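Take this structure first; my questions come after.
Left out: one protein chain. Kept in place: all the others.
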Amino acid sequence: MGKERLEAFSDGVIAIIITVMVLELHVPAGTTLDALVPIIPIFLSYVLSFVFVGIYWNNHHHLLRAASRVNGVVLWANLLLLFFLSLIPFVTGWMGETQFQATPVALYGVILWFSAVSYTLLVRALISNHGGDSVIAVAIGDDRKGKLSLALYTIAIPLAFFIPLAACACYVIVAIIWFIPDQRIERKIEQRAEE
Amino acid sequence: MGKERLEAFSDGVIAIIITVMVLELHVPAGTTLDALVPIIPIFLSYVLSFVFVGIYWNNHHHLLRAASRVNGVVLWANLLLLFFLSLIPFVTGWMGETQFQATPVALYGVILWFSAVSYTLLVRALISNHGGDSVIAVAIGDDRKGKLSLALYTIAIPLAFFIPLAACACYVIVAIIWFIPDQRIERKIEQRAEE
Amino acid sequence: MGKERLEAFSDGVIAIIITVMVLELHVPAGTTLDALVPIIPIFLSYVLSFVFVGIYWNNHHHLLRAASRVNGVVLWANLLLLFFLSLIPFVTGWMGETQFQATPVALYGVILWFSAVSYTLLVRALISNHGGDSVIAVAIGDDRKGKLSLALYTIAIPLAFFIPLAACACYVIVAIIWFIPDQRIERKIEQRAEE
Partner (left out) sequence: MGKERLEAFSDGVIAIIITVMVLELHVPAGTTLDALVPIIPIFLSYVLSFVFVGIYWNNHHHLLRAASRVNGVVLWANLLLLFFLSLIPFVTGWMGETQFQATPVALYGVILWFSAVSYTLLVRALISNHGGDSVIAVAIGDDRKGKLSLALYTIAIPLAFFIPLAACACYVIVAIIWFIPDQRIERKIEQRAEE
């Protein structure tokens, strides 16, 4: 089964998610710079989510490049990932409009946690479809980044109820960890191509 | 006539439909977990519709893969399907915001009923274009799933006026029936490829 | 210059336009069938615009298929068409919410008129790029449908200020005229392919 339409559909959904978030940035009431002040937390929340959705698109791009085919399980794992990503605009808006209050920050982490788990399920579905010695399987390896992210989210969620900004710091750390695209896959593909 | 742009346009519309629904999840008024309680029915309604639109995308993906060409009738049957799918965000919002009241639940079923009939028209248009012994025709076969879905919707719509949640149960059963992608087509394509 | 990205971008914009209109269908206030009554004109207005945007997509699809290349003039003519199409959700909402009052119905016609003129400019740009004896030029021919549509819009716009529903009838007639996809192009391509 071809992977092209899966990529196209995912691109479409992720493109809409990343853009729909900006609708949360309502036109301010005033006409001066002061009018922008209440929007600052909403803007920061938007920047964080833009980076996260951008990272997911980047990694999804790399992951599917390493795949040569998809099956029904992969389609559904992909839809599960898109479902949790589609909730990011909602939690982004809540977190921003409440100026990073405890519960919204925790819920933001919960959605990131589920997104990360769905991504892992998608990776597993692709590996089991391609075989344990495939490019994907070798490239993902022990998935240190993925495990670290999940650990950070798991710490951040309860932490949010005590020090919301510390939880936000965890999210920023995860974003920095993933900022560099998944060069493992890139490198492995090149190695294979050379062999 | 090539099918690529039909797929691309349908992917675009379906991707927007599935994502636009999340805009119904308005940012809650409060900052605590309690503030999420009124959103629960809207969220459940969103989950159900996400699964339905996901199923349509999945089946559309499989159906078009089995097709080798499209004509004017197929283009219009496809637009009819997209039209009814485009009404799903509206009925999803109404059903969720009224906490699964009788009329909105019935209307939700009406839109699903029309979507299912449009999908059947699309299948028929593709079969009449490809011939009765084509991969699509053989793969669709007697379309037991499709007929069962239509029967369940037809029961659910009047039922909604008496026991709305029983109608919702019918919708969930249809979703479960279709959850597994259409392996008939997948299997038939593989068989043909082997011959 | 390749036409693939022009098609992809146009598909994206048209897909969004056709779907964004449904956001005008706000969740009704009540929970009964009566609550849907005020939405009926908005719904009818949505149906009309869905058909028009669907027709534009269909014809755009056929037109670009007959094209083998695009240049800067074609890119800008295409953007001009997309600009006027992007105003359709606005006039659709106004026409529906005012229950087909004179001025909104006339403005709807104005936008359709500009869309039709832009489409004609796109066709001319493609013909001048491909030459007067190209598939596109021959297929478009004397463009009777296009001229008839423009004539009907030109009648409908002033008519809307006296009998709004008569203007709407003109729009419906244009929709019916175009409903059948542009078989001229389809036929000509097949003829060329046979030679």
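Of note:
For reference, chains read A, B and C in written order, and residue numbers begin at 1 within each chain.
Everything below uses one rule, namely that a contact is a pair of C-beta atoms (placed from the backbone, for glycine too) under 8 Å apart; a residue touches a chain by one contact, two chains touch by 3 or more.
Keep in mind that this is a model prediction, so the values were computed, not measured.
Residues 1-2, 5-6, 8-9, 12-13, 15-17, 20, 23-24, 72, 75-76, 79, 82-83, 86-87, 89-90, 93-94, 97-98, 101-104, 107 of subunit C touch the missing chain (whole complex, contact as defined above). Counting the whole complex, the residues of subunit A in touch with the unshown chain are 7-8, 11-12, 14-16, 18-20, 22-23, 25, 27-28, 31-33, 35-36, 47, 50, 54, 57-58, 61, 65, 179-181, 183, 186.
The rule is short, and it goes like this: only the chains that are shown with their structure count from here on.
In this view the innermost chain, defined by its CA centroid being closest to the centroid of all protein CA atoms, is B. Overlaying subunit A on subunit B by C-alpha atoms takes a rotation of 90 degrees, rounded in steps of 5. With centres set at the average Cα position, the gap from subunit A to subunit C is 37 Å. Across the assembly, subunit B contributes 8, 12, 15-16, 20, 23 as residues in contact with two or more other chains.
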